[in-house]
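Excluded from the complex is one protein chain; the other protein chains are retained at their positions.
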Amino acid sequence: MTAATAHQAPAAPAAPQLATTGARLAWLYLVSRRIPAAAGLLGALGALLWIALAGHWNITGGPAARLVIPLVIETGAAGIIAVAGHGPFGETERATGRWLPWLRLGSTLALTGAAFAVLAAGATGGALPGGVPALLRDLAGITGTGLLAAAAIGGSFGWAGPMGYLLITEGALATGWGTPWIWPGRPAGDLGGALCAGAMFAAGLAAVTVAGVRSTRSRTALE
Amino acid sequence: MNVELTELARRFGRNQAVAGVSLQAGPGVYGLLGPNGAGKTSLLRMMATVLPPSSGKMRLLGRDPGNHTQRREVRRRLGYLPQTLGYYPGFTVAEFVEYFALLKDMPPGQVPRAVATAVERVGLGDKGRAKLKTLSGGMLRRAGIAQAIVNRPDLLLLDEPTAGLDPEQRVTFRALLREIGEQATVVVSTHLVEDVGAACTEVALMDRGRVVFHGTPGELTARGEGSGAAGDAPLERGYSAVLAAARS
Partner (left out) sequence: MTTATAPARPARAARRLPAPPSFLRLCWIELRRSPMPLILPLIALLFWFDSYRPSTTQAPLYPLVTFWNLGQGHTIIDFGPFVAGMSAWIGSRDGRRNTVDLVSATPRPRWAAQLAAWASAAAWAVAGYLACIGVTFALYAHRGVAGSPPWWWVAVGACAVLAFSAAGFTAGTLLPNRFAAPIAAFGGFLVMMMSSQAGFADRSGWALILPSNSNGNFQADSGILYPWLPDLPIARTMFFAGITVAAISVAGLPAAAGGRRLRMTAAALTAAGLATTGTAVGLASTARLSAHGMVIPALHDAASDRLTSYTPVCTGTGFRVCVNPAYRRYLADTAAALAPAVASVAGLPGAPVRAVQGPAVYDSADGGGGQPVTISGSPPVLSVPLGAWSFLPGINGFSTGPDSVGAFRQSVWLLFGQAFVGAGHGPGTPAQQAVQAALLQRLGVPFADQPGLLGSIELTSGHPEPLPGPVAAAAGRLAALPAATRHAWLATHLAALRAGDVPLSQLP
């Protein structure tokens, strides 16, 4: 390289190289968030759902009570998705280019999709109240609460959102509260419940995509 | 002798991090130089009794760290600052130092004064009540040094202690090392040769897990004279010359 050529812009990479680089970046991002481990945990939850349905695990009570144990498992999945967004790099990563929001969006959607897939597979173990449509709605909505919690209070505590929502839902189901914001209590085809769950998921997804998960670690020790 | 190492080795899988190091050290300040990956940190961790050696013998402060009871006694008189300092962000500086003073089994009645002294010695006297998460990198490093010296150790192990310190703080820190080294054995692992030159009475140079030089900073400097080795300062040229010879 000569001084004359030093300041020329580098040639644009070829498309296959871009794709390879993009995949490589995505993989590194996923690994940094320990998303492979999260996927493994989600798989375990799917297996647990299968066992629960096949074993007729139900808390004592009417139809609303039969929702509870599958809901607990879905909430566990949402909690894992919420904390998986937490990154170890802090400001170092935020001070980079334009890819970060896309990586956040893609990884969150991918992990939520994976959670849905394994839980749907687990639902083949027995009669899941509301079936797969209800599973999609409930999982998306509860995940939204986790994403919002992670964006607001930090990835380390993002699990508190879904768990809090679960507790409120459990109390609401017991007392017959019918608001669509308690979407697990609504029938599978209910539009109001679906809209509320969808809105919650969209809000959470937007929050973590744009703002990212709030970091509780302001810097590393050696910065 | 506070430190007696005989053919000490440590392997991580197929990687021989430390390949048979023999050293003896009494009171004074000892520098451990070497390029990245030379095995300095692994050696220091073994001396800090947090990493068991794969082979070889080690006696610290006249005791065998392989024996549980003797290891506890060593740790009571040990101060250790790792290369990557972990900390609890919610603790204040004073609490952080006090926490480790208590873990080091210092008599409870002595702890408050010892903490105050340690914090003052590293120049954080006015930051005692500040939470660690509010400190700059250099201040965090100094807080780490404070916890290492709070129990007035007989063996002080410091891994990259001056990382993040400004030049003035480094000068002060070197004076602190010399003061501590009058009575205790201080082992400083660093890749900054100027730290070694200014504070150490002896230096060992490691490369690829082995000690390739052991002597005084003046002897290391002499190795570089007329060798044509790279370096902006005499000690750096000696460093480069020894490494080049070890690798040829």
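Labels for the chains are A and B, by order of writing; each one numbers its residues from 1.
Here, a residue touches a chain if its C-beta (ideal position, glycine included) is under 8 Å from a C-beta of that chain, and two chains touch if they have at least 3 such contacts.
Keep in mind that this is a model prediction, so the values were computed, not measured.
Displayed chains that the missing chain touches over the full complex: A, B (touch as defined at the top). Of the options A:L30, A:V68, A:L103 or A:A194, the residue whose C-beta touches the omitted chain is A:V68. Which of B:V111, B:V212 or B:A244 touches the hidden chain is settled by the complete complex: it is B:V111. Here one chain is not drawn; of A:L135, A:L148, A:M163 or A:A197, the residue touching it is A:M163.
Of the options B:T6, B:Q24, B:T84 or B:T134, the residue whose C-beta touches the omitted chain is B:T84. In the full complex, chain B touches the hidden chain at residues 45, 48-50, 68-69, 72-73, 75-76, 78, 80, 82, 84-88, 90-91, 95, 98-100, 102-109, 111, 147.
Contact residues of chain A toward the unshown chain are 34, 37-38, 41, 57-60, 68-69, 72-73, 75-76, 79-80, 82-84, 86, 155-160, 163-164, 166-168, 170-171, 174-175, 221.
Everything that follows uses one rule, which is that only the chains that are shown with their structure count from here on.
Centre-to-centre spacing of chain A and chain B amounts to 44 Å, using the average Cα coordinate of each chain.
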